[in-house]
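Only a single protein chain was left out; the remaining protein chains are all shown in position.
Take a look at subunit A:
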């Protein structure tokens, strides 16, 4: 049985193993004990906080295999991108070259460093065990964050974004980085991403070009990276795209991966999830597969379950599901079709 829950201090050793396996570019999850332990502490404080408004909180979730007592994935929500430090992206917009006299007018795309995405809620740090890729559990790992936002809307922004890991080859070379960032850092991409995870990302962003970068001046291989997704980032992208997220004109400043954006209220799992009263029953005549969560904070739990759910009706849960979800007969859960 796999359950998603907030991270706890005792998760540190396993989390470090997860970090070791995670994809380069998931900069919020570096393989560094001290750093991870700090992240866990910050997350515990966030779940414990009595925030009545959007703040600096970072909610760190882990996916645990209860039978094997093993962590198989993790994901995060940063309540406010750019709260404590500027959140940088590259905006891809057209610079218009126009001359009436010469009868010329055409647009040249240009990338400009910006803070436009500051203030939005940021989904990040999505990592799942390779064996669980493209299973209902990766849906759980990603979307349970959305159910959490639905339950605690006052803690989050009106828009939610995420950055999808951009393209790099099997040797960890990012053509976009090689064409741009490398000139300003003199570091390989992998090293830059590692530093980003450890140090503040802002710190590195401030070394990035402050003037616009005209796209046609980049080598073709780098241009092709703009908005291109790393193959291992495709699932994270697909899940959120089905939730109603869309790409926009913002890309990651290191690897040019796309940004996904959605109005919080329009996200499918937020808009369409329903509250149901729990009826504990020994057996369920399951009719479909659902994501189900309690609406707690520190005790937050979310699972994938085969249920017999009808809108407006009490929801039957087995005692083991109730236990795993930290709910009892007469309590409420949030539910949405997988």
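Basically, a contact is a pair of C-beta atoms (placed from the backbone, for glycine too) under 8 Å apart; a residue touches a chain by one contact, two chains touch by 3 or more; residues count from 1.
Assume contacts and distances are computed from a predicted model.
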UniProt protein name of the chain not shown, from "2Fe-2S iron-sulfur cluster binding domain-containing protein", "Arginine N-succinyltransferase", "Probable glycine dehydrogenase (decarboxylating) subunit 2" or "Xylose transport system permease protein XylH": "Arginine N-succinyltransferase"
Of A:140, A:180 or A:225, the residue in touch with the unshown chain: A:180
Residue of A:149, A:213 or A:239 in touch with the missing chain, whole complex considered: A:213
Option from A:104, A:130 or A:283 whose C-beta touches the chain left out: A:104
Missing-partner contacts on subunit A, residue numbers: 95, 97-99, 101-102, 104, 106, 108, 110, 179-180, 183-187, 195, 203-204, 207, 209, 211-214, 216-218
